[in-house]
Structure formats: structure tokens, C-alpha cells
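Read through the structure below, which is laid out as C-alpha cells, and then see the notes.
A single protein chain has been omitted; all remaining protein chains appear in their positions.
Chain IDs A and B follow the sequence of writing; residue 1 opens each chain.
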Amino acid sequence: MFPLSWEMIMKKYTNIYDISNIPEIIQEAIHLKKNPFAHENLGKHKTLVMLFFNASLRTRLSTEKAAKNLGMQVMILNVNDTWNLEFEDGTVMNFNTTEHVKEAAQVISQYADIIAIRAFPSLTNKEKDASEWILNRFTKHATVPIINMESATMHPLQALADAITIEELKTIKKPKVVLTWAPHPKALPQAVANSFVEMMENIDVDFCITHPKGYELNPEITLETQINYNQAEALKDADFVYAKNWSSYSNYGEILSQDANWMLTQEKIKTAKFMHCLPVRRNVVVEDAVLDSNNSIVIQQANNRTYAAQIVLKKILENL
Amino acid sequence: MFPLSWEMIMKKYTNIYDISNIPEIIQEAIHLKKNPFAHENLGKHKTLVMLFFNASLRTRLSTEKAAKNLGMQVMILNVNDTWNLEFEDGTVMNFNTTEHVKEAAQVISQYADIIAIRAFPSLTNKEKDASEWILNRFTKHATVPIINMESATMHPLQALADAITIEELKTIKKPKVVLTWAPHPKALPQAVANSFVEMMENIDVDFCITHPKGYELNPEITLETQINYNQAEALKDADFVYAKNWSSYSNYGEILSQDANWMLTQEKIKTAKFMHCLPVRRNVVVEDAVLDSNNSIVIQQANNRTYAAQIVLKKILENL
Partner (left out) sequence: MFPLSWEMIMKKYTNIYDISNIPEIIQEAIHLKKNPFAHENLGKHKTLVMLFFNASLRTRLSTEKAAKNLGMQVMILNVNDTWNLEFEDGTVMNFNTTEHVKEAAQVISQYADIIAIRAFPSLTNKEKDASEWILNRFTKHATVPIINMESATMHPLQALADAITIEELKTIKKPKVVLTWAPHPKALPQAVANSFVEMMENIDVDFCITHPKGYELNPEITLETQINYNQAEALKDADFVYAKNWSSYSNYGEILSQDANWMLTQEKIKTAKFMHCLPVRRNVVVEDAVLDSNNSIVIQQANNRTYAAQIVLKKILENL
């Protein structure tokens, strides 16, 4: 039996700082993966309600599976099919919105023991996105723990899965990990990159970011992170290369470049393990040769989404 | 152990008159709420199929949860994503409709032990809505019990939850309960109001309705109910105030008034408990001050949706 980290309490998981001891939780997740049904009574008579303001494949399936591995009941609601929620206070609701988040969050809290929420950013209103208006309003009014399944600015379940994957596959104590921007035809959120940066700054890796000028992430997040505008230099001797597109933070939500020179190639990657959160656009973000090589670990990453979710659910359940 | 109401048999729940002993079922629901998993083997190997012709939040989650509390399997179908059902007999189906309710109801009856249906009114065809064409055609052709999750004219699960809530929170033996119409920008069904009126006429309360002229509900339903067109007078000394909008029954489906003077306020409500089935438009139906006060019991009402559904499922399961 793995030593119970009885001292670790999780009351919610909205960003990676809700984990008090990241290396320990990574080890426990790896342990859990070997015997995913070991705690199948922990979630008995407990219900996870998953609210999707945005579509989902991996997050939906892996989180549902994780909850069921723990014996939980799962109820899923695609919010936009059902609702136009009001998030502002004091509004006279005689136009489009039909229910206020105050009622919604309190009501769902009575049907759920834990609520998981996916709510992407607008990418048009920087301040509103930064305020995490959907996630935070739910967190404020819900009376049960909240799990972030990717919010406007954070994707902490993905970052935890990424850290688990690096821990499993690293061959040296302190591997070099590079997060590189890559081109994409659509404006994408910064959430995955933000949470990955935060996670890397909190585990024992040699970490840097590379991206074209203008693609700097929120400087509060990259405060202690080395940024290199030269991709080739950054990738040198990397053990893990994480590719990800994001839209500009300074010119908020804009696509400043689709420069195909930033696409990841086998030649650039060399023997480094290749990471991506998926879905990935082949031959735009990264060439086929990389994804089809043994150095691609994107499938393992996706698999670890289950155990990232499961360890988070387990910690929260233990605290209910 | 609560005394088993062995004599109470439910074969379906399409309106409140399917309950033979309302006070007893309310007591049993309150008892069930204290130990919701006490009957978790009752639904073993039984399946609830939930059919939604219209979107749902509370009804969907609370009914699913109730069924799972009883150990049932739940399968959910959003009908309009899948089907265009034919409800008329003898039609040559070479236009829009792809399946007749005769087949649909019989087929689903083979996958389900109980079928729950939500099907709102057209609000354009009074006679068709009054005939409960969707619910009744399913009831006719299905070979398993039917539960009404809000039909064209009735919402008996809501009314049962409302009655449970009043019973739990009343401080005098026979409280005064007032149903008041409230303004709303959209034309809404009369179903919630209808079932609430029927329920109040069958429990021990002092009940009246208040609404502007022209908003009289179906007179067959309000036959024994006092109607007061003066809201202030009606609300006087109320213990429970239930606010709800509905469209006109006489001028069928029309909005005759959006008079903001009918909005519920703290000043009007005074110390009465405030009830609403939710979703509620804040500052249109009722002002923030009411919903944010301790006298609002709308969240408890929503919680009791689970136990209303659960007692109904339990009674039907016991009779299978």
C-alpha cells in the first residue's frame, strides 16, 4: 500500500496551486494508475456533475472514467443546450438570460457532491477572461467543491497529466523541458500554456519557453520563466518538447503569426519526447513524422488525463 | 423503519391524482430524504429511460439522481436530436415525420422499466395542448409506467416537490399559501401553476391565487380556488408566496401584460417564504432582495425535486 498522504487536503481544483505538494500527488497518481479500481468504494453514493459550456472529448471521457473508477455516479450537462446563464449581479433579466448563476450553482450543488466545469475564454474581453467570470462565479455560489476542466485562463488537469507523463518517462533526474509556440489557423486560448508553465515552475525540470515576439504569455505567470525567441536555440538538447499554439496575450486574442517555420519537425525535435495536449492539427502544428514516431508521447499524455482527474477526485472525496 | 404504505400503489405519474394519498406520500418523501440510499437495491436491474422533447436542468438532474439513488440504470434521449415523431393515426408518413409514436413507445418500453417524458405545449393550439397529445400517446402505446417530467398542461413532480417543501417548512398547521402571477418577457406554459393549484387543493393549506384579469387558469382546475385580482390583498398574511408567470389561457398562449407592478418585492412578501420552481428571471419576476434573503426557499424546493422523483419512482418500482 502506498503511504497515505493523509496531510494533503484538496478542497477544490481550479488551478495547480490547489495542490499543496505536487511531487507527492504525481507519485500517488502513478501509483493509482497501476490499480485504478483500488478505491472504487470511495465515491460510493457520491455524484459528479460535469458542466460543459464548451465541447470536449478527452476531458469529458477521462474525467467521467476517473469518477467511475472511484465508484462515483456521473451526470453530464451540456450547458448551452439548456441555458443562457446570467453572471452579472443586479441585472434586470428580461432579455436573453433565463437563469442566474446564483441559483444555478446552488441548485446543482444539491444534486452534486463535486461539480466540474469547462468554460473557455471569450478571447475578446481580456479583463473579463482574466476574471474567470464563469468559473469564479460558480466557485463563489456553489456549496460543493469545483474542478476546473479548462477555464478562460487555466487547464490544471491537463498540466497535472503532463507532469505525470514527464515523471513517468524522464530518463534523467532533471530533464530539459521546452514549451514551444506553434502555428495554428484559429485563435486559441492561453489556458493550456499557462497551466503548463505554472506546473513546470513547480517540479524539478529545466524549463524554458520559445515563441515569436508578441506571443508572450501573461507576464505574471512567466515571471520566473526563461523565454527564448529563437526556437532552434531553445530546443537544443531538450528532453521533452511541448508544442502548443496560443493567441496573443498583449494583442489579446489575436493571431499575429501563422509562420510555418515554427511548425515542429523531426529534424528540430531530434530525440526529444514530443508532447501535445491534443487535438493537434497535423502538418500545421507538427509534422506527421513526429507524431508517428516513437518519440511522440501524446497518447500517453491523453491516457494520464484519467489519472490526473482521478487523483484530484480522490483527494477531494477524501476531504468531503 | 417508516411504516410501509403497502396499500399505496402507483401505476404511473402523469398528474397528481395518480397519488392516492398525498399527505402520506409527502411524509414518506421527507423520510426518504433522510436516508436516500435506503432502497438502493429496489431499482437493481431496472432501467429508467428519460425522453426530453424539451431542454431541462433541474428535472433532468434530479430525476436521474433519484433513479440512481434507487439503484436504477438511467438512459437519456434528447428526442429532437434524433427524431421527428408522428402522433396522428392513419397518416401517410411521406413528409417530415420518420417514426410513429406507436412504434416508438412500444420499442422504448422494451428497453425501459419506466419511461419519463418531458413535452411542453405548443401554446398555439389550445385543444391539442389540452389533449396532452405527446404524453397521452406515449401513455397509450407504452407497455411500462410513464412519469410526467412536465407536459403541455401539468408538472406534477414540481407540485410534489413544492408540497414537500411546504410541509417541511410550515410553522403552523394550516399555512396560507398564495400563488401569484408575475411578469415575464416570454410566453410560458400554465403547467407549473396548474399542478400547483391541484396540489394545494389536496393538502391542508389556506390557498388563493392572484393574477391580473385575463390570466385565469383553466377554470376546471381552479373550480374550488379563490381568485383575487388584487395582489396586495391576496398576499396579506401569507406564509408562503409562490411566484410564477404563465401566458393567458383564455387568449391562449398570449402575453396580455408585462406589468412590472406585479413583480414580487421584499416589501410585498414581508416574512412569507418565497417559492419559485426556477429558473427565475431576477428583477423581472422577483427582485434580488427576495431571492437573496433567508425567506427564499427556492433552493430547498429544487432539492426536493430529487425526493419527489424518488418517492414516485419507488412507488412505481414497488408495483412492477
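The rule is short, and it goes like this: a contact is a pair of C-beta atoms (placed from the backbone, for glycine too) under 8 Å apart; a residue touches a chain by one contact, two chains touch by 3 or more.
Quick caveat, the model's predicted, so the values are computed rather than measured.
Enquirer: Out of B:Asn41, B:Thr82 or B:Ser122, which is the one that touches the chain we can't see?
Expert: Looking across B:Asn41, B:Thr82 or B:Ser122, the contact with the absent chain belongs to B:Thr82.
Enquirer: Would you mind spotting which of B:Ser20, B:Thr91 or B:Gln258 touches the chain that isn't drawn?
Expert: B:Thr91
Enquirer: List the residues of chain A that touch the chain left out of this view.
Expert: 37, 55-58, 60-62, 64-65, 68, 78, 184-185, 258, 278-284, 288, 291-292, 298-299, 302-303, 306
Enquirer: For chain B, which residues reach the chain that was dropped from this view?
Expert: 45, 47, 49, 73, 75, 77, 81-83, 86, 89-95, 97-100, 102-104, 106-108, 110-112
Assume only the chains that are shown with their structure count from here on.
Enquirer: Where the centres are mean C-alpha positions, what is the separation of chain A from chain B, in Å?
Expert: So the centre of chain A lies 39 Å away from the centre of chain B.
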